[in-house]
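A single protein chain has been removed from this complex, and every other one stays in its place.
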Amino acid sequence: MKKISKLFSSIGNYFKNFGVSLAKGDIWVKSSLVVMGAGYFARKQIINGIIMLLVEAAFIFMCIFYAAPNLAKFGTLGTVQFEQTFDPLTMTSTVNDYDNSFLILLNSIVALFIMLVFLFVYIQNIKSVYKLQQKKEEGIHINNFREDVRAMFNDRFHITLMTLPAIGVVLMNILPILVLIAVAFTNYDQAHMPPNSLFTWVGIRNFKNLFTNSVTVTFGYAFGKILVWTLIWAVLATFTTFLGGILLAKIINNKRTKLPKMWRTLFIIAIAVPQFVTLLLVRNFFADSGIVNTICSNVGITDFLKNIGLVSPNLTYIPFLTNPNWAKVMIVLINIWVGVPYQMLIATGVLMNIPEDQIECAKIDGANNFQIFWKITMPYIMFIQGPALITDFVKNINNFNVIYLLTQDVFVTSDQLLANSNAKEVDLLVTWLFRLTNEYYNYKMASVIGICVFIICAAFTLITFTRMIKGDREEVFQ
Amino acid sequence: MKKSKKLLATLLAATMCAGSLFGCGSGDDTTTEGASGENTSSESTGDDASTGGDATSTNPEAVQNLIASTTGTVTLTVWASEEDQTLTQQLIDLFEAQYPDITFDITLGAQSESTAKDTILVDVEAAADVFAFADDQINELVAAGALQPVSATYTYDVANENVAGSIEAATVNDTLYAYPMTADNGYFMFYDASVFTEEDVQSLESMIEAAQAANKKIAMDISDGWYIYAFFQGAGLELTLNDDGLTNTCTWNAAGGTDVAQAILDLCATGVLVDMGDEDMATAIAEGTVAACVNGTWRAADAEAAWGDNYAACKLPTFNAGGTDYQMSSYSGYKLVGVNPHSDYVGWSMLLAEYLTNYDSQVLRYEQRGLGPANIEAAESDAVQADPAIAALAEQAAYATPQRVGANFWTPAETLGQILASGNPDGTDLQTLLDTAVEGITAPVEE
Partner (left out) sequence: MKKTVNSVLRHVVLLILAVIWLIPIVWLVATSFSGYRGINIAHFFPQSWSFSNYSALFLEPDSVVQYVAWFKNTLIIAIFTCIISTLFTLMVAYTMSCMRFKGRKFIMSFSIILNMFPGVLSMIAVYFILKSLGLTNSHLGMIIVYSAGSGLGFLIAKGFMDTIPVSLREAARLEGASEAKIFWKVVLPLSKPIIVYTIISSFLIPWGDFVLAKLMLNSGISSDWTVAIGLYNMLDKSLINKYFSIFCAGGVIVSIPISILFVIMQKFYVEGVTGGSVKG
């Protein structure tokens, strides 16, 4: 609560300062409202003034030629349907000046974003011009342009450093996410695909559909089921690889183990092959008529599993990746195969730094290896690796590669209700969503699910990292 | 908060430059779209001619007009399947040679016909100008505006020189949308003649007996909507596409539906008819475990290699459901060539599409790739007639229907097949099973 009120008061201050600047500013500050560079010209900061003028000009240009035409259609997302006429005599076709809903949406969001940034710059401009005025009145030295530039590599070096990465993030992360959020409130799907057709706003209807279990729309059912499996999977995948990595590191790093480097390298080779290669390979390895099945049936494992009821009697193979339960187990096992070497590497580093004295003390007190492991080693590792564990958990929620590469084109669901929503038992929310967009062009529902996934992940991350960042750990160790 | 915002300002300026780029970019797009890059002579906008639908007369004058009005390089992209690259390149070269006055820059890309729509629908504007695709995708492509209607032909009479089925497959709502290229994309039965007699292959039941005796299996991809359709359609139950071009009408759960489902269950329960994916079939044939397959020409080649002289093909057999013998139906399949209406050179694209599908090209395609022609004359040649796979397809054609299905069919049908092929492990009431499947198949696309 305190945090929120702090946030609001800082926002309040921000605008208050703006008001104060404006009220107390002289004619130059006030004229900066219209001509952005004015305040700088008055304080002889000619180059700054020109830059601000150019920014203003560019913004006005952008508004007229880019923002206005797009934002004008933002409310409807376009009304002119694509039409084409072909003239068989000249063999040419003419296309009308049609609206492309997606481009309107995208461009409008970009335009709105630029406007927001401009507003921020605009307000800052007034404030800094006012500060210049104050400095002048108080007779403090005003930087010339060269000094300003130099400051960019000193006090304000962070701005210099952050500019390019920030532009990149805006372009590749923030704008796409904003578009995704907007699409969740439209009817953008296969029946409404630009450029040939238009789509439009539908309010929160898609969200309602997600949580209703009406007869035909089984999205709610599928969503619930997939969410549960996603969470189970994330927990299993995270903990199995984590514990596996620690155990493997313990075994390899044990003083009595010969050639620890060789062992480590052997395991690393397994992950050095790109993941998509190994996963596609393993998928064929365990295919219904794959090599493993041939061997198993030759050796008699298939019959044995049939006898104990793990494989249904009318199958001639073990459905490693085709039966929902088998597939889930296999996916977790294969993920162990993929993930443990990574965790082993990290655990190796952590174990090397474990405080020896504690272990020695415990040994003197007569603790056995097992007790030492659970009472000293594990708590230490958990302390160090706790945050990383949560990151892994979130990453596993979105572990697209493992699930997609192992089950795509291979796994056929036997749950009809899931099938009716184009979902499968082994799907994670991301893979389901990927198929919805990639194969069924159901962009609106994919966006809705995307938002849900994001909220889940953001919540987990926020809880851990605010704690991590808040505790002033980072400063202590510098 | 010092007066430090200059850099932010430059940042912003940069963002805005990028922004104005966006603006110009999209503006340009629409204008080139409008002018269609196809030069000036479009003042004679013959309205009546363009609405003429199937103006099938060949028109050499128009081609002359087009040549006259073309200046500069004609840049086109063509997509053909990986296997067809060499042949297509050869045809493109021949096409270019036909118009020596025009500078062409034709790029050939690889895109398998079966998945063409996956790439095209993501961004129609970025798709190739001329592309090959399997006829099952035509509805979705038409709905997405990815196909230029064949409103006029110039070098040969597309609608009358190709077999009627292929024209039907390329037609949506009475408009012809594509150029038939091959007529062999459907499925049929091919078998090892040392295991089955010609008598055996008349019905699935007798085939199963024969296979059982020889300890072999019969493979069919039952857990796939494309194949399981053969049973239900064969028994007279319907699956059709609605007028909206996206949703389905399905009567698989009507009277007799449970008999068909029970029949599939029983057939699979013998352990002889096995549910097997296409890729697995290739290996299973090579291994010798499978002696008969329901599949298409693409897999028949593997069988021919494995079985040699014993390789034989025929129409699909009958199957018994509820005491009645039904002839299995199938989807007839055609490969078509389409023209992208967003092409900058629609005219040239249409000419190229015609060229890729004319008589000579189809003959060449058969000779080099063994693909069954859709062209009537080409299909009647002795060589084609002697091909067992193509003969089998022709035989099956009487019971085949063109594929007209909305996207919601596939997953529910696949799951239905999976459940039946695995012996209905949950013991769900068959009627309920079918009801749920039909519910999914007929589900509306838009709430």
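Chains here go by letter, A and B, matching the order in which they are written, and residues are numbered from 1 within each.
Going forward, a contact is a pair of C-beta atoms (placed from the backbone, for glycine too) under 8 Å apart; a residue touches a chain by one contact, two chains touch by 3 or more.
Predicted model, so just to flag it, every value in this text is computed and none were measured.
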item	value
Visible contact partners (per top-of-document touch definition) of the missing chain	A, B
Among A:83, A:97, A:155 or A:360, the residue in touch with the chain that has been omitted	A:155
Contact residue for the chain not shown (choose from B:77, B:349, B:375 or B:442)	B:77
Sole residue of A:22, A:115 or A:179 that reaches the chain not shown, by the stated touch rule	A:179
Residue ranges of chain B at the interface with the undisplayed chain	1, 18, 21-22, 25-26, 77, 79, 81-83, 85, 107-112, 114-115, 119, 122-123, 126-128, 278-279, 282-283, 286-287, 298, 302
Chain A residues touching the omitted chain (full complex)	102-103, 106-107, 150, 153-155, 157-158, 160-162, 164-169, 171-177, 179-180, 183, 248, 251-252, 254, 256-258, 263-278, 280-282, 284-285, 287, 289-291, 293-295, 337, 341, 345-346, 348-350, 352-353, 384-385, 388, 394, 398, 400, 409, 430, 433-434, 437, 443, 446, 450, 453-454, 457-458, 461-462, 465-466, 469-470, 473-474, 476-478
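Methods note: only the chains that are shown with their structure count from here on.
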item	value
Rounded Å distance between chain A and chain B, as computed from the means of their C-alpha atoms	36
Complex interface listing, chain A residues touching chain B	17, 48, 51-52, 54-55, 58-59, 61-62, 65-66, 82, 84-98, 100, 103, 107, 110-111, 114, 117-118, 120-121, 124-125, 127-129, 131-132, 148, 151-152, 156, 159-160, 163, 166-167, 170-171, 187, 189-193, 195-197, 205, 209, 215-218, 287-289, 312, 314-316, 412-420, 422, 438-441
Complex contacts: residues of chain B adjacent to chain A	1-20, 22-23, 26-27, 30, 33-34, 36, 38-39, 41-42, 44-47, 49-50, 52, 55, 59, 61-63, 65-66, 69, 118, 121-122, 124-125, 140, 143-146, 148-149, 151-152, 154, 223, 244, 246, 268-269, 271, 274, 276-277, 280, 283-284, 341-342, 346-348, 350-351, 407-408, 411-412, 414-419, 422-423, 425, 433, 436-437, 439-440, 443-447
